[in-house]
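The complex appears here without one of its protein chains, the remainder shown in place.
We call the chains A, B and C, going by the order they appear; numbering starts again at 1 in every chain.
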Amino acid sequence: MERIGFFVCHCGSNIKATVDPDVVLDGVRGIAGVVVAEQYPYMCAKTGQNMIADAIRDNQLTGLVVAACSPRMHEATFRKVAEAAGLNPYMVEIANIREHVSWIHKDKEEGSQKAVALAKAAIAKVKLNAPLFPEENSVVKRALVIGGGIAGIQAALDIAEAGFEVDLVEATPSIGGKMAQLDKTFPTLDCSACILTPKMVDAASHDKINIMTYAEVEKVEGFVGNFTVTVRKKARSVCMEKCTGCGDCWNKCPVKNVPLEFDLGLQNRKAIYIPFAQALPLVPVIDREHCIMFKSGKCGLCKTVCQPGAIQFDEVDELVEQKYGAVITATGFETINLDKFGEFAYNDSKDVITSFEFERITHGAGPTGGELVRLSDGRKPKSITFIQCVGSRDVTGRGKPYCSKICCMYTAKHAVLIKDKYPDIDVNVFYIDMRTPGKAYDEFYRRGAEEYGVKYIKGQVGKVVDKGTHLELSAVDMLDNVQLDLKTDMVVLATAIQPTASAKPLASKLSASIDTNNFMTEAHVKLRPVESPTAGVYLAGAGQGPKDIPETVGQAGAAAAKVIGLLSKKVLLSNPCTAAVDPKACNGCSLCSPVCPYGAISYGPMEINDHGFKTLERVSHVNLALCQGCGACVVVCPSGAMDLQGFSNKQLLAEVDALC
Amino acid sequence: MLDENKTFEPLIVAFCCNWCSYAGADLAGTSRLSYPPNVKIIKVPCSCRVDPIFVLRAFGKGADGVIVCGCHPGDCHYSTGNYFTRRRFTLMFNLMDYLGIERDRMRLEWVSAAEATKFARVMNEFTETITNLGPNRQIVDLRNLPEGYEDLEREPHREILPPATDKSRDIPSVAKIEEQMKLRATKLLADGVVDRVLAWKKGDHETMPEPAFFDHPGQIEDLVYNKYCAPNLSKYLMNAPWLGGKLFDGSTLVFLKPCDSYSFNQLIKENLVNTDKVHIIGIGCGGTVQVEELEDAGMWEKCQVCTKVSHPVGDEIIDLSDDSPRLEKDARFELVEAIEALEAPDRFAYWQSQLSKCIRCNACRNTCPVCNCKRCVFSSDKMDMASKVNANEFEEQLFHIVRAYHVAGRCSDCGECSRVCPQDIPVHLLNRKFIKDINEFYGEYQAGENIEAPEPLTSYDLNNDGQIDINKGVRT
Amino acid sequence: MSKTYKIALDKLPELYAQTAENRNLYLPIRRGGTLNFEAWHKDAAVDLYGLKTANTPKDLFLPQSEDLYTIKMDGTNIEVFAREFFDKPFAIFGIKACDIEAIKVLDNIYLSKQPVDMFYKARRDNAVLISLACNEPKNACFCHAFGLDAGNPGGDVTTWINGDNLYIQGQTDKGSAYVEEMSGLLEAADFGDLSGLQANIRETAQNLPYAKLPLDKGFTSEDMMAMFNSEQWGSFHRACIGCGTCTYSCPTCSCYDIKDHDGGDCKGVTRFRCWDSCMYPDFTLMAHGNNRLTQKERFRQRFMHKLMYHPMNYEGQFGCVGCGRCINKCPVSLNIVKIIKSLAEVKEDANA
Partner (left out) sequence: MQMPDMLIPQVGIITDIIQETPDVKTFRVVDLKGNKAFDHMPGQCAMLSIPGVGEAMFSISTSPTNTKYMDFSIKRVGALTNYMHDKMNPGDHITIRGPYGNAFPVDDANALKGKNILFIGGGIALAPLRSVIHYVFDNRDDYGYVDILYGARSVADLVYHREIEKSWAEKRNTNVFLTIDRPDDAWEGNVGFVPDYFKKIGFSTDKVVVMCGPPIMIKFVLAVLLEMGFKKEQVFTTLELRMKCGIGKCGRCNIGDKFVCMDGPVFRVDELDQIPEEF
C-alpha cells in the first residue's frame, strides 16, 4: 500500500482562523495509505520543511500532501524538500486551503469541511502520481538572428560578445534595416547613419557573427537547444569574395529606370545596385527581373568592366542547413498600405506623402539631395501640414486598432527640423492626442511647439484636395470646435506601422504564436516580454510590437541575454509533466497533432506486440522537449491512448470522485 | 447532496486552468472576496485539458453544477488551448440540453488572472442558480426507467417515434449497376489488378445479402447488389487488430455506396486504410430497405433524408443514370428539430425512454466507421470505464453521450448506428444534433468530404467562434 | 390434461392487475417503438400480438448486470458482505414456445450441474412462466426445426388467443396454483375449441423457409473435430464485426464476466457479474496471450457451442431454439441457418 504523509499548515492565523486543522487531520487520518498526519504553524518555514523531510525519511513515504497556500506559491518549495529527502519531487500534491478556503469563507465549520474535501482530493491524486524525471537535452552553442535591422544587429553583437557563434539572416541585400533609411533620430537629432553604421561595421567584422544577406529562412525543425534551420541564400550573381565594392559595374549598367526600394521608389537605380552607400556587405546584387543579360542575354557590360571578375551570371540559390540552440526574431515593421484612405488623396497627389517619404526627401542621399521641395513642381513649400494617426487607433476597420507609438515623436522631429532649417515655412500638425512619454520626449515636443512655432491643432482632417498649385484641407479644430479650411503646399501623413509581411510565414515555420495583428505573441506580456511561448524562440524589435529605437535596442539586449543564458547551459532540463502515448492503444489517427500548439507530435511505424499478436502500426510520438503539457491532445484522443503525466485521466477522475 | 435536515447545499465542481482562472481564484483569496464554500476547485494545466467525461463523471457522482474556467481567448498560456475548449463545450452543453438536462447546471467562463472580482461574482451567481435548480439526479437516471415511470404521462414525445420507415417509397432498381459491378470485378480480378473484391454476396435468403470477399473470378456470380445492401463496407479494410487483425496483402477492389465512400474517405484521413492497397469503385444508390422477419419494412430513415449523391473518393464511378429520389437538405434535421422543439422535461423523458432500452451490445460502436479505436475506453482501463455492462453503475449511463462526443466532427451521418441497433434506438439523432450545431456555428462541414479540410473539433476560426454564446448555445 | 379456462380479451387488464397484486408482472410492452418484456403498470402499452420481443426472458433470470457482493476496504483490511439470494416473486406473461425452451436450456446450464447458481435458482423458484402460443410465426422463425410445437408452448401456464378470448391452462403445480388464484376472473372452456387454432399454427410453422433443417440426425461427438477443422469457418466469419448483438439478443446465451466497480471510500467495491460475449476480442484475453486470437476462432466458438458442445453436455439439447432474433438483428445478416446447413454437409462428407 502507498505510504502518504499529510501536513496541514496554519499559515500563522491565515488558515487557522477559519479552518480548524484538527478537523482536517481527523477527516484525513482514516484514508487508506495515509501513515503520517501532522500540523505546524509555518510549513514553508525551515522548521516546517525539516519536519517534512524527517517524516519522509523516517516513514519511507511514497507520497506527500501539504494542505497550505496555493501551489503557485510553494509547490516548488515542497518539491525541493521532497527531493532533498529522497522522494521524487513529482510525488507531491498541494491542497489549496488558504486562497480557496480560509480567506474566502467566514464560517469555520464550513471552511473545515471544504478543506477536508480538498485534502481528500489531493490524496486521491497523489496515490496515482508516478515519479517523473525531467528529460536532459544537449544545447547547440550557436544562435540564429532573423532580421538585420538595428534589433538584429544589436542582439547579434551582444550574443557574439558573450563568445557564441551567431548567424544573422537579412532578406534585403544589406543589413541596416529601417534605421538606415532615416535622416535624424529623436529626441537627440543624432544623424541616424552616424550611430548605425559603426554597429553595422562591428557586426560585419565580428569574427563570431556570420551575416547572410539577400537570404530567407526556408524551413525550421527541431526544438529548443536543437533547432535545424535551412536558409535560402538567393543568388546575388556577384562573388562576395572577389568584389571590392569599387562601383564600376553599377556605374556602367545601362538599365536606369528601376525604382529604388530603399528610397520607397522616389529615386531609380540600376539593374546591378547596392541599396545605399554605406551598405554592408558592400557587394552589389543583380536584379534579374530588370537585367538585360537575364532578360535577353545581350549585355554583360558589368562583367566586362569588373577587373576582379566578380560577376557570375550562372550563380544559383544556395540552401544552407545549420543547427542552432536558440532563435531571435527581429523582422521589424513596415507602413500600412493607404489605398483604403482615399480622403487624404495620397494616391492622387504627389504632394501628399508619408512621413517615411518625407524622411527620404530631407535625407542628404535622398532623391532631392536633401532639398525640401514639392515633388509635383519642385517649388519650396511655404506651408506643410502633418496629419497624425493615419490608419492608427482606427475603428473603421480600414487600418490598425492599436497606436503606432512612434509617429508623434517623429512628426515632432520633422516639425523642429523644418523650422530649424527653413524658419519661414508654416508647420501645422493635426493630432488626436500627442503621445510623447518618457525621458526628454515631451520636452522636445513642447520646444517644437513653443520655441519653433509649430502650430499643433487638436483636430482631424476630413478631406484633402490637390488644387495643382496648392492643397486644400477641410478639417475641424476640436478644442475651439470650429470648422477649418486650410491651404497648404505639402501634406505629410503619419502612417500606421505593421509587422513585415515575412512575420506570419516565419511564425508558422517556428510554430511560434502571433496575435491577430501578426505581431509575435510574448510568453507573458509583462513578465516574459522577450520570449515566445515556444521554448527557444525570442523576440526583439518592432516585430513584437510598435516601439522606437531605444526600446528596440533595449529589447534586443534582453533577448540576447536570454539566449546567452540558454546557450551557456550544459544541458537543458525539460518539463516532465508532458504527454505520453501508449503505443498499444494508439490508432495513429492523427487527431492529436492539429491541436498541439508546439508541433510536438509526429507519427511513425512501430512494432507492437499485443498479447502475442505482432503487427507494425503507425503510432504517435511526443517530442518531450517541445511538449509543454497543456493536455489538448489528451482530450481529443478518443481511446485514451494519449495521457498527460502529472495530470493523467485517472488522477483527475480520482479528484472528481474524491470531491463528490 | 440533499441533507434531509438542512436546506439543499449544492455541490459544485470547478475546473480552473492553472495560468488564468486558478490564479484569478488565488487573487480572489488574497483580496478576501467571498463566495460560497460549495464551490470546489480542481486545477488543470489548461482549460483544454478538461475532458467532457470529467464533467459527466462529476454530475454522475453527485455534483449539482459544474463550471469550467479558462483564460480569455487569445490569452491562453498555450496560445490555442481555449479555442478548442470553446468549441468543445459549446457543442457538449448543447447536447446535454438536447438530452433534457438543465443547461444552467453547466457553465464555461473566461476568467483572467487579474479578474478576482469577476471570479467571485461568477461563483456567487452560479451557486445561486444551482441552489434554485435543486439537486441533480437526472444524468444518472438517463438509462434507468424509474419504477412505474409515472412521470412519463407527459407523452407528447410519443409523436417522435423512432424514424418512421416509409413503406410507400418505391426503390429504383439498381440491377444495371449490379451487372456492371460483376463485369468490372471479374475483369480486375482476372487481370490481377486486384487480389480480392469486397462487395455483398447472396445470403441464405434473398433479403439477407452479406458483406463478402471474393478471391477469384469464379465466385463473382454470387455477387449481388440490391436494395438490401445496407451494410457499410468501409470498415472491413481497416487494419483492425480487434477484429483479429485482418491484414491484407495485395490490393482490394471495394464497392462503396455514396454514404459508405464518405466514411471510407474519413478512414483514409485517419490513416487507417492504406490507399495504394485499395481500388475504389463508387456505385450509385437508390436507397436501402429495412428487413423484418425476412420481409421488406420500408426505406431506412437515413436513406429517406439522404443528400449524398456524389462520391468524395473513388477511382471509378458506376452511377445511377436516372436521378435517384433524393430529398433536399432540410429534411435531414427534421427529427432533431422535432426533439429540440420539446420542453426540457419532455426531451429528457423521450431520451430516457429510448436509452433505457439499450442492452450495451456494442453493435453501434463496432459498425461505426469512425469508432475505430484499437481498445475502446469502454473496454479498457484507460478511463476507469471498463465495467462493460454494469447498467446501474454510472459509467454505463455515459456510453451514448461519450460515443456521440468521440465521433463529433468525424461522423459522416451514414446512419449505420441506428440501422444496426437491436432495440431500434435512434442513436444517430445524437450525432446528427452535433452535425446540425457544427454546421450552424462553424460552417457547413461534411465529414469525409475533403481529406485536407480541418476537422471542426480540432480547429478554430477566430473571426467566427467568438460570436457564439457558449452558455446559451446560440449565435449572438 | 388439467382444466382449461378462458377470459375475454378486453378483461385482460383486470387479470394483469390481479396478477400484479402480490408479485411483479412482466409482459411484452411496446415502448419507444420497440417490444420488450417490461414491468407492467396500469397504462403500459401491452401488445400480445407482436411476434417477438427484442429482449428475452433471459433478462429477468440473468439480469444484464447484477451485484454479487460488496467489499468494504478499511486500510488494507477487507470485509465481504454477501447479498441474499431471495428476490420478489414475479410472473412473466406471453412467453412464446422458443423462449420457454430457451429457459430450459438455461436451467440445464445453471441448475443441472453442481454447484448450482444460487442467484438464478432464487429467481427461477419465484417465477411463474405464462406462455402464449404465437398466433402467426414469421419467416425468421425455425423453432419447428428443433422439434418445438409453437401451438402448445408449455411453461407453468399455457395461454392461447382464440377469437376474442384468451384460453388458459395450468401445466405445472405452480401453474395450476396461479390459475386457481385467478379463477375468480376465469370461466370454464373446452380445450377442443383450440384444435383448429393449434393445427393452423403448426401448419404455418412447418411451411416457413427455415422450418426444415438437417438437424434430425443431430451432430454426434465424432463429428466435432471434423466440424471444428472445416475450412468453411474461414469464409463464414469474414463479414462478422464482433459486436455481440447476436449473443445479447439470444435467449440462450448465458456467458458472463465478473468485474469490480470501485465506488470510492463510502460505497466500497462492488463485485458484479455482467453479460459477456464470446464475440468480444477480450473474452478469453489473458495477460500473456489469447487462445482465440482472431474473429474466426470467436465466431466458430459461438456456433460450435450452440450446435455441438452444448448438445454433447446436455443429452442432445441444442443451444439454439430457432427464435430467429440473431437472424433479424445481425448488422451484416450472418445467419445460423446457413451454418447449420453447411455443418450438416461437413458431417455427410466426414461420414461418407
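In this section, a contact is a pair of C-beta atoms (placed from the backbone, for glycine too) under 8 Å apart; a residue touches a chain by one contact, two chains touch by 3 or more.
Predicted, not measured: the structure shown is a model, and the values here were computed from it.
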Of C:Leu68, C:Ala199 or C:Ala350, the one touching the omitted chain in the full complex: C:Leu68
Of C:Ala39, C:Leu197, C:Ala211 or C:Met224, the one touching the omitted chain in the full complex: C:Met224
Which residue of C:Ala8, C:Met118 or C:Leu197 touches the chain not shown here: C:Met118
Interface residues of chain C (partner: the chain not displayed): 68-69, 71, 73, 76-80, 82, 85, 109-110, 113-115, 117-119, 221, 224-225, 228-229, 254-258, 260, 262, 268-269, 271, 273, 276, 278, 283-288, 291-292, 297, 301, 304-305, 308-309, 312-313
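Note that in this section only the chains that are shown with their structure count from here on.
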Identity of the chain that, by mean CA position, is farthest from chain B: A
Inter-centroid spacing, chain C versus chain A (mean Cα positions, whole Å): 70
Length of the line joining the C-alpha centres of chain B and chain C, rounded to whole Å: 32
Centroid spacing, where centroids are CA-atom means, of chain A and chain B in whole angstrom: 40
Multi-chain contact residues (two or more partners), chain B: 61, 245, 384
Numbers and ranges of chain C residues touching at least 2 other chains: 264, 293
Residue ranges of chain C touching chain A (in the complex, touch as defined): 73-76, 264-265, 285-290, 293
List of chain C residues in touch with chain B within their complex: 31-34, 36, 38-39, 41, 43, 51, 54-55, 64-65, 138-141, 209, 235, 238-239, 241-245, 247-249, 257, 259, 261-262, 264, 270, 272, 274-277, 280-282, 293-298, 324-325, 327-329, 331-335, 337-338, 341
Complex interface listing, chain A residues touching chain B: 70-72, 96, 98-101, 103-107, 110-111, 113-114, 117-118, 121, 513, 515-516, 521, 524, 533, 577, 582, 584-591, 594-595, 597, 603, 610, 613, 615, 617-618, 628-632, 634-636, 638-641, 643-644, 647, 649-650, 652-653, 655-657, 659-660
